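One structure is given here, and the rest of the page talks about it.
All protein chains but one are shown in place.
This part shows subunit A:
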Amino acid sequence: MRTAVIQFGGSNCDRDVVHVIEEVCGADADLVWYKDGLNRSYDAIILPGGFSYGDYLRAGAIAARTPIMGDVIRAAGKGTLVLGICNGAQIAAESGLIPGVFTINAYPKFLCRPAYLRVENTTSPFTRLYSEGEVVMFPIAHKEGRYIIPADELARLEKEKRIAFRFCDESGNVTWTANPNGATGNITGVLSEKENVLVMMPHPERAAEEILGSADGKKIFDSMIAYVEES
């Protein structure tokens, strides 16, 4: 799998994602500076976490309007895998790659801690190595991670099984107390219509090695690699 990891001025998880793809998963990754644009085709594009444009105005809002996002949207339209993590999820939502928005947490402070997630979709190229209902632990680190979506669009997402992850407790119960940011329906991972775009607030790259506390997130990258190798 050849991956482009897009580097905006305020990206700060770009190198972390490259490390996991190359050193932990054994695939290839190029860091692509946002001003350079996408000059070749990739199997997957990752929008990493950070504070593109300092999160000024609204997290992800300015980055979503850069020319490279036009390249990303076009690639997504052709079926290229696009994974938006944290700030990358905010950029993808601001770009209209998925419905809904991410806004400031219910308790309006930055929140960095491990979170339990329940896997809701196991058919997508990102989640096929998980089992349905599996409880995984990924760290979260965000201040504007509360996913909001109108009721009618939510119903459609649920019907189309496009919710990838929900916050839950250790035993997999999706409860209000297990919701760290006030997201609608505890949702924190959403797929596009064709399932080739996944946006999520938790950081799978921070959960890819046991020594750092969890290896549950590695399956996302491994799923992507398996999907690309099959297709």
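Keep in mind that, in the parts below, a contact is a pair of C-beta atoms (placed from the backbone, for glycine too) under 8 Å apart; a residue touches a chain by one contact, two chains touch by 3 or more; residues count from 1.
Convention: contacts and distances are computed from a predicted model.
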Of the options "Aspartyl/glutamyl-tRNA(Asn/Gln) amidotransferase subunit B", "Formylmethanofuran dehydrogenase subunit B", "Phosphoribosylformylglycinamidine synthase subunit PurL" or "Peptide chain release factor subunit 1", which is the UniProt protein name for the chain that has been left out of view?
"Phosphoribosylformylglycinamidine synthase subunit PurL"
Which one, A:G54, A:G96 or A:G133, makes contact with the chain that was left out?
A:G54
From the list A:R146, A:R166, A:R206 or A:K219, pick the residue that touches the absent chain.
A:R206
Pick out the residues on subunit A that sit against the missing chain.
9-10, 12-13, 15-16, 19-20, 33, 35, 49-51, 53-56, 106-107, 109-113, 139, 141, 143, 203, 205-206, 209, 211-212
